[in-house]
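The chains shown are only part of the set, and none of them has been moved.
Chain lettering (A, B and C) follows the sequence in which the chains are written, and residue indices restart at 1 in each chain.
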C-alpha cells in the first residue's frame, strides 16, 4: 500500500461488461483472421489507463466510477504499483 | 485520363469524389478494395469515410486490403495518388506517407470550413506558395503527428503542402486549427512528390451549389494537367 | 411441443413481463393452452405499448393520412411521398428516450441506427438525419453529460455511415431533467418503382438473417424500457443497453440497397424493438402467411442462449429478408462481398402460424397475426389537467414589470441571444457531418435544411429539392396542448416555406408521460387533435410517426412534446432561400402582425423565470396565406432572405438575420400612439405566430406588397439592411459583432464550464 505522500502508478483496465457487444474487437478479430492468424478465437478491446498520482486505491476507484469508466456498460480493474 | 476512386468497406466520400470529378469533366470510376488491378486508371484517390468503422485505428485495417499492394506499386512507379481524410490516414498506416493522425485535440469531431495556406508543392500540385484556399474538414482524427526529424525533413524538402491558417494566410490562432495538428500541418506529400495526403475535403469545395466554398477543384484538375504534361 | 411453463407459474411470469391479467387470459384463449416461456416473451413484447400502440391507436386515427402524393402512409417502416419526376422520399421519426437516459452515447447512436434501418428497408437510400433533443438545464452536470454524450453518439453513428445530419432542434427545460428526449428523423430517397414493403409471401421461401450476430444485449431493451415509467429501478435495467456498430450498418445499407435494386428479395424487414419476433411477425401478418424459425440456426455471439433470448434479442444492425430458394446463392454472394453473414434461419409457410423451433423441438407455435394484431386496444380516460386554469389565467403584461428604454431592452435582447433555447446550435452541428453526399444546399443554421434531389456520385442531380425541419415547443404544449401542437406543425411548415419549400407531409414523434394518467392522456389527445386539425386544414398528411409514453421521472411527466418532422418540396433548387440579410440597401419587410402574446415565451422564462400564460394563438388560414405569399415571392425570385419569428420574437429574428448575414439593419417599428401604444416588450419579444421577416431589393417592394395585399397578409416595410449594428428605433442598439459573439459562444460556454469535464469522448476507444 502506497502512503498518502508518495507518487504511485495505478493501472486501470476498462473492458465492456460480459454480454456487451464490442464492435472494434470483432473487427480486429476478423482482420487478424484475414491476415492468416487462424488460431485467433476472440479479441476484445478495452482501455488501459495509467494514472500517476499521490493518492490511494479508494480514490482511484472513485475516479473510475465517476469519470474513467462507464459503469453502465463497462467494468474495470485497478492494479497499484510504483510510479 | 481516368481517375480511380477506391472503395473500402466503410468509405463514404467515394461518390462525392466521383461527383466532383464529374462537375470538373474528369472521368472517374470506382476501384473495389478487394481487387488487385489498377490498369485503366491514371491516378488514384483514396476517399474519406470510416474504413472498417475506424475501429482499432483509422486506416489500420484498410491498409491490408488487396488493392493496397497494387497502390503501393502504382506509387512506386510514380503514379499520382491523393488520400483525402480517411484516405490520408490509410496512406500513413501503409507507410506511403510519414507520420500519423491522432485524435483531435478537442476530442470532438469537427465539420467546418477552414482556411489553408499552400506552403509547398508536390509533383502534380503546384499552386503558388502562399495561396489561401478554403475547404471543409470533417474528421475526428486529424491531429497530424511526426517526430522532430521527420518534421525537419518535410520542411526542408517543401513537402508540407498545406497548413491551417487564418483567412489572411497568417499563422492559425487558437481556434483556427481544427485539431491541434503539429505545426498546423493539413497536408503533406512523399519524397518523390507523387503521393499526397490531406485532411480537408477538396471534393466538397467544387460544386458551388453545395459547397460553402470553392477552390477544391484545383486539386483534381492539377492531376489531369500533370498527366497531360507527362502524357499519362 | 415443449411444455416448459407450469400452469401455475405462467401468470406470474406474464405479470413480470408486463402483461396485464386480462391480456394473459387472452393469450391462453388464443392458444387454448398454457403458453411456453418463449411464447410469453413474444406476446408480452409484441403487446407492449412500444410495439402495439395499445393506448394510442384510437387517438392516432384522427390524423389525416391521405393525399395525392402519398405512396405509403403509416403502418409500414416509414412513410413515402412522391416528390415529382418519379422520385420518392421516405421518412420517419422515432424516439430513443429511455435507452438514452441510461446510456446517452450508445442510446442516441443506436437510435440513429434504428431509424436509418427503417428507411432503407423501404428501398430508399438514407440521405439525411435530423435530431430533436430535450434535456434539463445545463447548470446541472448530469444534464451536460447527457447532452454532450447524446450529441457525440448521434455524430459518431451518422458520421460513420456517411449520412449527413442536416438539422434538428434542442431545448433545455427543467421538465426534461429526469427524462431526456432523443428523437431522430431520417429521410431517404428512391425512385418510385423501387418502393419495397415488408410483406412476407410465398410458402417455401427462405428467411435470411443478414448482418450482426445475436447476443443477449438489449433483451427487452427498447420495448420494456419504453413501456414503463422511468424511476430508480431504471438502473437495474442496465444490461439491456446496446452498443451501436455503425460500420456494420453502413455495410447493411449498401448490401440491402444492392439486393433490392437487383430485385433479389421478396421482402425485407429491419429488426428493431422486440427483435426477430417483431420483424418476423409483422412481415407474416402483412402477408397473411406463416413462418418457421429454428433458433439454433441464428448466429449467436454468446453461449447457451435460450430460444426466447434469441427471439427477443435487440442486438443491433440486423435485417430479415425473404428470399426464394433460387435466389439464395446470389443473395449470399452480395452479402459476402459486403462482408456480411447471411444465414437461412427458417422459411415461410402457408399455415399462418408462427412456429419457433430449437432444433427438432417446437418451443412456440401461435397464429402469427395475433402477435401483430390482437394486442388489446385501450381507450383510457382523459381529463383536462386542473393546473391549466391557473396557468392560463396568468397575464404577463398586467402582472409583471417589464424593461423599458434602449439600454434595458438591448440588454434583454442580449440575454435572449445567449439563452440556451435560442443561441446558435453551431456547437452541435459542427460535430455532425452535414455535407457528405454533396446534396446539402442549405446547411444547418437556417430555418430549414435544403437538400437537392439526386443520388450521390451519379451526377444524376435534378432540378428539384426538398426542405426539412423538425419543431416542437414543449412549453406551449404544456400551457395548451391543442394550440402547442398546432404551433409545432405551423412552425415546421413556416420554416420549410422560408427555405423555399412547399410543405408536403409530416412525420411525428409523440413524447408524453404515462397514458394511464387521465391528465397526461388528455394532453396526448389534445395534441393529436391540434396537429390533425392543422394538417387537415393545410392538406399536409401524416405519413409516419412514433409514440413514446412513460416519459416521467419520480411521477413527474415531461412537457407534452409532440415533435413534428416536416418535409417540403422545392420545384427548383434555385429557389432555396436562407435567413441571413444579403445586401446593404435591401428593404426589410415584416409579413404578419404582432400581437401581445408573451405567454409561454422565452422572454418570460429568461427575464421573469416564469412559464405561464396562454401560448400564442394560431390562425390556420392566416398561416397558409402567409406561406403562399412567401412561396410565390420566392418563386418569382425576388426574395433575398426569409426568416420566421419564433422563440424570442421579432427582435431575435432580426438579430439572427444580421448575424447570419454579417450586416446590420435600421428598423423602425410602429408601436402605435397614446393608450393604444404596444409596450416595447411586446413589439420585440412577443412570440406571435404567422410572421416572417423578408428582405427584397428596393425595386421588388411593390411586387411583394401586391402579393401580400391580394392574399390579405399584413405587410409592413420596417427597415433597411446596412451598417454594422441592428438599430430598432428607440428600442435597440446592438452591434452585429457583439451579438455574434454572444450568440455563437453561448452554448459552448454552457457545456464546458471550467469546473467539470465529464465527457463521453474519453470513453470512445
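Just so it is clear, a contact is a pair of C-beta atoms (placed from the backbone, for glycine too) under 8 Å apart; a residue touches a chain by one contact, two chains touch by 3 or more.
Quantities reported herein were computed from a predicted structural model and do not represent experimental measurements.
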Practice item. Please state how many copies of each chain type the whole complex in this structure file contains, using the displayed labels. Key: A x2, B x1, C x1
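The rule is short, and it goes like this: only the chains that are shown with their structure count from here on.
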Practice item. Could you tell me which shape the graph of touching chains takes: line, ring, star, complete or other? Key: complete
Check your understanding: Across the interfaces A-C and B-C, which one involves more C-beta pairs in contact?
Key -> B-C
Exercise for review: Using mean C-alpha positions as chain centres, tell me how far subunit B is from subunit C in Å, no decimals.
Suggested key: 36
Exercise for review: Two or more other chains in contact with one residue: find those residues in subunit C.
Suggested key: 245, 247-248, 339, 762
**Study point:** Residue numbers of subunit B (touch at least two other chains)
**Key:** 52-53, 55
Check your understanding: Where on subunit A is subunit C touching in the complex?
Key -> 16-17, 19-24, 26-27, 30, 45-47, 66-70, 72-74
Review point. In the complex formed with subunit B, which residues of subunit A make contact?
Key: 23-24, 27-28, 31, 34-35, 45
Exercise for review: Spell out the residues on subunit B that touch subunit C in their complex, using ranges where they run on.
Suggested key: 9-10, 12-16, 18-20, 22-23, 34, 49-50, 52-55, 107-112, 136, 138, 140, 203-204, 207, 209-210, 212
